[in-house]
Each structure stands twice: as C-alpha cells, then as structure tokens.
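Removed: one protein chain of the complex. Kept in place: all other protein chains.
Should a chain be cited, it is by its letter among A, B and C, assigned in written order, with residues numbered from 1 in that chain.
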C-alpha cells in the first residue's frame, strides 16, 4: 500500500523511523524540540522520544556542529539541524575542516556517522542570506557526502540512508519543497546515496536537475514534449558521490546536455558535472553543454527579481531548445 | 631599472607603497604588527607606519573580518590578514554572507574596498587544515574578487590593485612561493585584476595554471619542448573576474586544454573554467579538456604522500602528452 | 535590574518638547509595524518579518542619544531601529514591499533595511554578524580622530553566538567607541532565555571583556535614553565600549508565523501594562504635557504612516535589469 505525504512529512517520518530503529539516533538544533523546528520538521518528536533524544540548543552553530562531531565519533548517530543552510557560514570550519577530515587525518581511527540537515534554497522571498544553494560551498571539501532530495520519497529514503551512513552527510532539504506532495510506500523504502534517478525517460536531450529545479525540469520536459522534443530528466539526488555513470549513459544516447541549477555559475555542481562528463563522454556531445542557472549575483528580495534569478520552467525549456538548435541556425 | 625580489618582499613592498600612497590604508591581523607577521610578510611596517595603521588583533577571525567590513564601508581601505587561508572557515560567514553581499543587499549604498590576504596552498608539510587551495571555497559566492598571484611581480602589482579596488578582494598568497624570486621594476607596475598572462607562448596545447602550479606548468612546458611539444602556458591571475577571452583565444589556436590545479576536482576553479570554455569554445576542442589536480582526499602530512597529492611537473607533462595523444592511440 | 531610581517614563534632563518627539517616533513605529502585520496578512511581504512592537522605547531611546553622523546596526527585527535612526517611513515601506524606491531598491526586504544617509548601516539577519562589523565603523572614527560612535542592537539569544564574544573582546582591547545594546525580550525565537543561557543577567558577560555592563528597564524610554547617552559619552571620550542589557518584551510572536503559544499565561498581559508608549505618554502627561497634545501626536503619526504607505504602494517594482546591478562597484 502507498500513501501521499509531503516532503516535510517525509523528513519528520524519516527521523522518527530512524529513532525508532536505532537508540543511538538523536536530534538537536535550535528550537527543534519544544517548538518542533522553525519549519516544523521535527514536530512531535520531543513528545515521542523525550528530551534525552530531542534537544534544543542555544543559538550556537559551532557548538551544534561540534556536538555532532564529538557524539558521532564516540558512538552516537546524531542528526543536527542547521535551520537555514546559509548558516553553514558560521560553522564552516567545523564542517569543512573538522568533520570532513577527521577520519582521514587520524588515519581511519574514527568513523563519523553524523547527519547535518540544512534548510536550503530560494523561492520563498528570504533574500540573499537565507536562500542560497549551499551545497555548492562544500563541493571542494573531500570527506563529505552531499545529498539533495527533490521528492518526498527521496527525502525519506535518503535521510534514512544518511542517518545509517558511517560518514558525515550534509542533507539539504529545500525550503520551497516542504509542502510538495508525493507517493511513498506505507513503509517507505530507503534510497541508496549515490544513485541518480531517471525521472523521465527521453531520447533527444539529457536534462539534469535537483530539488526545485527537478520539478521545473519535469515541467519543461512536459511542455517540450508537446513540441515533439523528448527530454530525459535525471536527478542525481546526491552530489557526492555523484552518479556520473547514469548521466553519462544517458548522454551517450541523447548527445545533448542541459543542467538546470539554482545557483550562480562558478564553483557550482553543474560546472563540476560538465567538467566530469567532458573527461569521460567528450565524444558523446553534439552541442556545448548548457548550464541554466541563477545570475552571478546574490539573490534579490523583491518577488519579480527573485523570480528572474531562479531558473523558470520557460528558461529551462528555452535552454533545451537552444541546445538542440545548436548547429542548426533557424 | 629593475630589481630581483622575492614573492614575500613583493607583498611587503606592495603594502608599504599602498600605505605611503593612501593614508586610508591600514593593516591588521594576528601578530602582523610587533612580530611582523607569522610569515614575516609585514616586517618593518609597524616601525614605519606606527601602531595606528599596523595593528595586532586577538585570535578572532570573525572580529578581523568584521573590522574589515565596517572600516571599508565607512571610508578606510583595510588590509586584513588571515594567516592561513584555511582559517577562512572560522570567518566564512563574514566573508561570504556579509562582505560579498553588502553592496548588493543595500542596493549599492555602500562600497566595500576591503582586501583580505590569506596564506594559501600546500607543499610545506602543514597537513590537511593548513594547506588548502581555499580560493575554491568562494567561487560560488558572487560579490568577491579572487586574486591568485604566482610571481613576485604579480604579487606586487595585484596587491596594489586589490587595495585600490572598490570591491572586496580575497588575495591568496601561496606559502610555498614566499621565497621564490622574480624581476620587478624599481617602481614596480600595478597589475590589472582580471587579465590573464600568457606566460609562455605555444601552439600545440593550452596549459592553464596558477600559483605553485604555474611554476610547475612552465617547467613541464620546458620539458615538453624538448620532445617537440609547444605548450602555451596561461596564468589567469584572478579567478573572479576570470579572463576567459585570453584563454579561449589560445584554445582557438591550440585546440587542446589542460588545467593544472592544486585542488581536488569538484567545485574547483579548473572545473569552472572547463564549463565556461565549453559554453563558448566547444568547437575549438579536439580532445577532452583535462584537469590535472590533487586527489579527491584531504591533504596528507607525510612528505611522500603530499608530494603525490600535489600535481608534479611530471604529472602535468604527462597530462599534456595524454591530451595530445587523444585520438592517436600509441 | 539596575540600581537606578524606579522607572519614570521620562528623562529628567531632556526638554519635554524633545521627549514629545520621542513619543511621535514611537507612535509612528507602532503604526508602521501594525501596517506591516496587515501587509503580511495580505501576502504583500515576502519571506518573513519580525516585529518589534513593545520594544520601541529601546530603539527610540537609544537612537535619540546618537547624532545623525553616528552609526547604528540592528537585527532583522529592525524596522523600529532603522526608523528611529531617521529612515523615511515611505522608503522603509517601499523596501518591505520590494519596490524600486525602497531603501535598498527592493534587494534587501524587511530583514535588511539600511539607510546609510542617516547612519543606519544595516539590519542583519544572521545572528551575531553585525557585532564584529561595528568594530570597523568604530575603528574608522578612532582612526580618523573623530568622535563618532557606533551603536549595535542585538537580542538576548544572540549572546550565545561566537561573534558576540570576539566582537566584545576586541572592542574592549582596542577601546573602540561602540555601545552594544542587548534587547533582552526573554526569548530567542521560541526558546525562553533560561533554556539556552546558564546565567540570568546578560550584562554580567561584560566582565569577561573588562567593560562596564548594565541592565536597565528597556520599557522606560527615559532610563534607556539616559543610560545610552552616558555610554555614548564614554565612547566619545575614548573610554571604550559598554554593554547595555535592556529588559523588554515583544508583543507579537517571533515572526509572522509564530502565534507565541509558548508564553506562560498572563505574561503578555503583564507586559502590555508596561507598554513603553503608554508609559511614556502617561509620564509626559504627569510632567505637565496636555493629553490633547499626545493625542494629536498619535493622530498625526497614524496619518503620516498611512500616507507613507500609500506612496510606497504606488511606487514601481524594480526593473528587471536592476537585479544585475550593485554586485561590484
């Protein structure tokens, strides 16, 4: 049997099920306990699991990340919440220099099964410091797994996997998707970290997108199908590890690549993906890979400006059209 | 007339000349005054300019960056030193969320002429947390200029330009280059930020590298010339703005691209460059662009391991050979 | 609480005319925020908003102890502070509505009101971010041999973030002209102070930095003004920073989505009795001001706010190209 749940419910359920399954799992962060989370993602968990396992912290992200590191290396399986992903800036050292490198620097003496949940992304009018696609900040930091679910089923399945994972996982939950709905099994499945999903098969072009962009990519693909263009939409679902094989296999068939990302260009996962695919699938491409992304600016507050910043369904569809038109001037 | 100076001397001289030129320029950081800097880069400046303009701070990088932001927006031209670039982790929020976005978020009400100097890079046995190529952390943050000098002349000329620049500049000084020597004019020239340098002209392949990799790229090019391979070495010198035009023009002639970078792959400037060039110079390439970089691991301490991690002259030369051999199996 | 005489609601040594202007400012702010509340309900404000209703005496009392050339930095709960420092009502509304003529051209929004022309250098939405930034504005004054002061507002919950510690320490060791004003409204988001902070009096933390710390009644504008004025005088004289903890209360929830159900029964009611506007008005009247003048001020404030909002509503949205401006100078 299956049920329809929201992305938000999927996250709550994943935490509850993980805590049910494993006594070592605990949750802490700012206002996650009594208030059930700023975005209400942990509603009911304090009541269900008690104050030992569900804990409010002071406004101290460095302390939160440190607690995650120390408790993970000493045998617990912490879930730490960083309310807005952008606040990773105030605890960047803990994530990038300590958590990511701890196992390596000690020659494998520790494992670091910590999960950090971060509220990601734009589209809700929170302006430049509360809207970023923060996964991109951590791409150049080996030692972190980076997970970017786009559906309730993935949010559930990947969060469960993240919590079970022996390595540190940054789990980016997209704020604009909290209310979106999707089907999951009654006992929803785990989703392996590192496997892309072919969301929509197609033959003419490979369109890669995550989170909010995944939804828009699917909408663009549907619009384009009316024009007779067959778009294969792929969601990598995690950026580290990155399932280049699945995307590359698609590219071998379609020979065209478009990436839709909610990010400025430089240092982005889209640019990274292009570089990786160039190295392995150079001959497959009949046109330049195209990144449809945000402007190279901070994210503006005003509605019309933010809307222009975030790639729209139209901009994505247009990118696909331009890519396919390459070499065939109108 | 010209003189031979070290990279380190170039930095000291640039600060001194800037302070001489403009009363609004001041320097602060940990042990930069009385001790002349942990790397002695500010030796003599306290004696020459006094404690008002050359200041020791507590071990408080957030306070240092905050001071740079506040003093820059109120009319000074601060130079702040972050001793090891890796410590940008403890003040990432100040750099990425505040300094970079301040002008934008206020609709242009402020200018932010702050220069942050950061000791960058590997090769000196400082291990994983004191050796990173930290410029890559900031690529996805619009609003920062990123400067990466590889020679004494560039260190001087770009630092002077950074200090005069109305925007925030992250100036990465490579620790392994401090003792390297180079020619500069008696009154050394300023170097415009955003202009790549064709370090060594060539016709067969375009090899792009910065800082320590620039030196090794030149050495590789020399070794390869004995084999009859003509390598054009280009140093972008700044990553934001990035002089895609100069590199693209070279690529149009050579049709092969190799990037040597002291960094893991994902989220790197090399991957960014590949993605940018693919968008604009797709047709120019006869082989897949190749990134010669560090392993996708933290940087190990032990000498033999660190040496393997950092791209060597041989590895770079080999990358060039493989690139040129593409499509011509041996 | 301080050992000062009991709250009076007025400042003994400031002309009543000036204090009537404080009343006007508080009234304007109150009406302004009521309109914000309504605008949210109508879906005209994006993201979130954080109202300072109930805390106006802290913002107005403190800002009125500053010169226009002094600088002030505040938090996302910053409408009151930015208006108190002198930003125009209409352009503040404009920013919250995301208009081209908004203070920041629509790029900042409710959480980031900034008006450099009046020394309101920013509203900061990452906890603690501005505490180190005011070191820099203060340093500029010291560096240039001027006597300007930087005032910095922040909340009780913000005293647990690392930036607080680094900033206060460096302000003290460099004797910078800063006044740090903690608006202790008892909660950080939904968490009562006692659940996050193991001491009761936040001003006590000043001792860690060798600077004076004082706790005051933040709902008594007279006390606020007097305390801040003397901290400002100290700073101007080159004697360094002060930490002021102003006890106050927000009448609304943390942000638009918070019904504030976590409040103990009677708490809001008790604080409403001590509404800083009511206290000040009552005290002015006791000091001899005619009630009708207070009423006239209130009426005028409401009319001014309404007119400002109307202007702001009529303004254009920012042009699409404007989003690409102001990344670099």
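What to note about this one:
Here is the rule we use: contacts are C-beta pairs under 8 Å (C-beta built on N, C-alpha and C of every residue); 3 or more make two chains touch, one makes a residue touch a chain.
Note that the structure is a prediction, hence the values are computed from the model and not measured.
In the entire assembly, the chain absent from the figure touches the shown chains A, B, C. The residue touching the chain not shown here, chosen from B:87, B:137, B:156 or B:269, is B:87.
Annotation: of C:161, C:182 or C:277, C:161 touches the absent chain (contact as defined above). In the complete complex, the residue from B:126, B:156, B:178 or B:269 that touches the missing chain is B:126. In the complete complex, the residue from B:62, B:210 or B:287 that touches the missing chain is B:62.
Counting the whole complex, the residues of chain A in touch with the unshown chain are 26, 52, 55, 57-58, 60-63, 65-76, 78, 93-94, 97-98, 102-112, 142-143, 145, 166-167.
Counting the whole complex, the residues of chain B in touch with the unshown chain are 30-31, 34-35, 38, 56-62, 86-87, 89-90, 124-130, 295-298, 300-306, 308-309. Touching the omitted chain from chain C are residues 160-166, 169-170, 172-173, 195-199, 204-205, 207-211.
Going forward, only the chains that are shown with their structure count from here on.
Of all chains, C has its CA centroid at the greatest distance from the CA centroid of chain A.
Averaged Cα coordinates give chain A a centre that lies 37 Å from the centre of chain C. Averaged C-alpha coordinates give centres for chain A and chain B that are 30 Å from one another. Shown for chain A are the residues that touch two or more other chains, namely 86-87, 89-90, 127-129, 295-298, 300. Counting partner chains per residue, chain C shows two or more touched chains at residues 102, 104, 106-108, 112, 126, 162-163, 327.
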